[in-house]
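Note that one protein chain of the assembly has been removed; the remaining protein chains are unaltered in position.
Now for subunit A:
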Amino acid sequence: MAERYSSFAPGGTAWLLQRITAAFLVVVLAFHFFQLHFVNHAAEVTFMGTRARMENVGYFLTMVLFLIAGTFHGVNGVYNALVNQGLSGTPKKVVLAVLTIASVALIVQGIWVALAMAGMI
C-alpha cells in the first residue's frame, strides 16, 4: 500500500462502525435533502407539515436513526481525526469524555424534539 490517507486505523471497531454508519447515512442524508428541498420546499416547512411527517412511524424512526447514526459518525470522525493528529494521554481522555457527553446530549435533545414534533409529548 503506497499511499493511504485516512484518520482511522483500518480494521478497528471505530473504523468499522464509521463505515457502517456511513453506508446508512448515504441513504438517509440523500433522502432528507430530497424530502426537504424537492418534495417539500425548505421555505415552506411549517409545524403542521413537520408534525404530519413525524406522525408516520416509519418516518419518525428513520429520523431518530438518522440522528443517532449522524451523531455517532460525526463525533467518532472528529475523535479519530484528533487521535490521528497525535492526541494522547490525559487530553485524549478528556476529549473523549467531552465528546461523549456532547453526543449523548445531542441525541437526548434530538429525541425529545422528535417526540414533540410527533405530538407524543
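Basically, contacts are C-beta pairs under 8 Å (C-beta built on N, C-alpha and C of every residue); 3 or more make two chains touch, one makes a residue touch a chain; residues count from 1.
In this text, contacts and distances are computed from a predicted model.
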| item | value |
| --- | --- |
| The complex's invisible chain, by UniProt name, from "Hydrogenase MvhADGHdrABC F420-non-reducing hydrogenase subunit B", "Succinate dehydrogenase, cytochrome b556 subunit", "Indolepyruvate oxidoreductase subunit IorA" or "ABC transporter permease" | "Succinate dehydrogenase, cytochrome b556 subunit" |
| Sole residue of A:A9, A:L65, A:A81 or A:I101 that reaches the chain not shown, by the stated touch rule | A:A81 |
| Residues of subunit A in contact with the chain not shown | 1-3, 5-7, 10, 19, 22-23, 25-26, 29-30, 33, 37-38, 41-48, 50, 67, 70-71, 74-75, 77-78, 81, 84-86, 102, 106, 109-110, 112-113, 116-117, 119, 121 |
